[in-house]
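First, the structure itself, so that you have it in front of you.
A single protein chain has been omitted from the complex, and every remaining protein chain is retained in its original position.
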Amino acid sequence: MAIFNRRHFLATAGAAAAALPLVGPALAQEKVKIGFVYLGPIGDFGWTWAHNKGREALEAALGDKVETVYVENVAEDASAIPVIRDLAQQGCKLIFTTSYGYMDQTIEVAKEFPDVKFEHCTGFKLADNVSVYNSRFHEGRAVLGTISGMMTKTGTLGYLGSYKVPEVVLGVNSFLLAAQKKNPDATLKVVFIDSWFDPPKEAAATETLLNLGADIVTTHTDSPAALQILEQRGLYGFGQGADMSAFAPNAHLSAIEDIWGPYYILRAQAIIDGTWTSSNTWDGMVDGTVVVSPYNAAVPADVAAEADKIKAGYMDGTFDIFTGPIYDQDGNLKVEEGKTLTLEELAVMDWFVKGVESAA
Amino acid sequence: MQMTPEFFILAIVTIVGISTPILLAALGELVVEKAGVLNLGVEGMMLVGAIAGFATTVFTGNPWVGVLAAAAAGATSSLIFGFLTLSLNSNQVATGLALTIFGTGVSSLIGTAFVGRIVPQFGSIFPPELARDPILKVLFGYSPIVYFSIIMVVLVWWFLTSTRAGLILRAVGENDLSAHSIGYSVIGVRYLAVAFGGAMAGIGGAYFSLVITPMWAERMTAGRGWIALALVVFASWRAPRLLVGAYFFGVLVYLELFAKASGLSILPSQFWAAMPYLMTVVVLTLISMRDRIGLNAPACLGKPFLPAT
Partner (left out) sequence: MRIKLEKRPEPSRLMLVVTPIASVLLTMAIGVVVFDLLGIDGFRAVVDIFISPILLSYKWQDVAVKAAPLIIIALGLSVGNRANVWNIGAEGQYIIGAVCAAGIGIAAGTTGGPLIILVMLLAGMVGGTAWATVPAALKTRFGVNEILTSLMLTYVATQVLGYLLSGPWKNPEGRNFPATAPLQPDQTLPILFPGTTVHLGIAIALVLPFAFWLLMSRSVFGYQIRVVGSAPNAARHGGFDSNQTVWLSMLIGGCMAGLAGALEFAGALKALNLGFPSGYGFTAIIVAFLGRLHPIGVLIAGIVLAITYVGGQVAQTTVKIPNATAGIFQALMLFFILASDVLVRNRIRIIPSRKSAAAAVRGE
């Protein structure tokens, strides 16, 4: 406890010192206040943690022009409305609501505050003062899939999913399609645990996938639980949302990092410049939103080289994993040769590609 | 997929992991309820145990000390409940719920300093050669806490059925006024039971933060404390049945995950998830139908002790 208190004290003292030069009213007025609404605690080491890192990046970049506030653990029910409204009433000019479940609440509050700009993460409802933004996480999954396809011994891969929403479906398909390019017989077992955060169940589901013969498991839930199981079993996996190598130094081959900072800085700057307009942004690797963590030493050089090719392909726009021919689970041709699924089509994808073994 | 012995052994090892923390917490709650007290704060005590065990292990590097700290922290938090309900006769249901809110808050606050840290897994203490053979793995492949949980089932069962102290505890839960009139300290017995329940919940919480996933994450028990409460009822307040119930729950969870991972969809997953609770209601009803008078539920469960003075 003593150490904990000191840490806290130091942290607060530091914050206070940093805030000191800014207490002058004239200066304070010029600062643009920006609010964030978080679903989980900032210590979840997953989704909310990544958004908070983005907020910190924003403070670091534009700290003399912006002030940020956040509210964590906001339920996705009606009580999100007062939280969002409160941020607007406190004078926030830009408010990021960082979970799908705040969609209607964001739209509702936005009606009351036409002068405040809102940004809703992963949703699809727009208004004059409401933008939506998301990240093409599936691009990173293609890199991970490439690594997995080359490194799997059993040819059976595992995917720990939360819900069968488009973001996860895209991740599943991208991962397996990339793996099959290296290992055409690769199959993917998918388990949806009906939660984004449930470490005990994530752990049990990972073990189940391993018991059924999967030797590499990638996760689409928020805790490092799966990686810790893989570490215990001496197998491989990937981090989700952040570099989680600290939790599993041997098992952690790489990770998809959600980097929200660049987007937050861009949008805050637009508010400062008065150039903000409502938009639908779906950034990817090329925008720095999706970052693939450094590879583990266990990744052989040739595998790393192939993975880097995918990265490079996304960076210069020459590669897209959703290019035909793509067959669905029942073997029907869904995307013809030479065709590529559009972003609009991807946004509503609800079918799995051939080789996915999933009940849903 | 082949139904080899290896396959079943792997399944058993996973199921043990699912069942153990719930079994520990439920064993503690069973003793508490046998003494006539209903503590709904299990989830909160588990979280307090999880962070205390993890934090202590980070500092000392010794998971054994961590587990002891988890037990101590669980017991300490349970004594808040004990003081309010036993000494001040507050309502047990409301106080238990408040304890869960408290435990969640305290563990989150302390936990902020430990996010992102890890400790070595508190795994098997046997030589790795023993766990390499698949058959022996079933016996020797677990954390010491797993063996502890099984030993505690036997001990609690023996204590409640065969010892004088256990008899007194049951008397206090069945008829506090008579126990009091014979000269037993109803409140004293209940304090001890509540503290034991807290300690066991704390160890159950530490199983999450030291064994399954050696890390701290806010609310990492994700509702297992409530399942423990259900299990006590499912087991109709009998320790051996608790063992069966906890493993039955583990099997159900495993079957759900197994069916999903194998691409089988016989029933919606929500059906599997609701099963343990529905089964508990059914079991509870069957017991009650069978012996209406003796109903194994402690007669004083949840009621305050109000001796006529």
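The chains carry the letters A and B, assigned in the order they are written, with residues numbered from 1 in each.
Please note the rule applied: a contact is a pair of C-beta atoms (placed from the backbone, for glycine too) under 8 Å apart; a residue touches a chain by one contact, two chains touch by 3 or more.
Given the structure is predicted, the values throughout are model-derived calculations rather than measurements.
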Residue in contact with the excluded chain [from B:L38, B:V186 or B:A239]: B:L38
Option from A:E56, A:D86, A:D287 or A:D308 whose C-beta touches the chain left out: A:D86
Chain not shown: contacting residue from B:N39, B:T56, B:S78 or B:S108: B:S108
Interface residues of subunit A (partner: the chain not displayed): 5, 8-9, 11-13, 35, 41, 69-79, 81-83, 85-87, 89-90, 100-101, 104, 108, 112, 124, 163-166, 169, 194, 347-348, 350
Hidden partner chain, residues of subunit B it touches: 38, 40, 80, 83-84, 88-91, 93-95, 97-99, 101-102, 104-109, 112, 218, 226, 229-230, 233, 268, 270-271, 273-274, 277-278, 280-281, 284-285, 288-289, 292, 295, 297, 301-302, 309
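We adopt the following convention: only the chains that are shown with their structure count from here on.
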Averaged-CA centre spacing for the pair subunit B and subunit A, given as whole angstrom: 34
In the complex, subunit B residues that touch subunit A: 1, 7, 10-11, 13-14, 17-18, 21, 59, 108, 110-113, 115-118, 121, 123, 208, 212-215, 217-222, 224, 253-254, 257-265, 269-270, 273
Interfacial residue positions of subunit A with respect to subunit B in the complex: 1, 3-4, 7-8, 40-41, 43-45, 49, 158, 189-195, 197-205, 207-213, 223-225, 228-229, 232, 246-247, 357-360
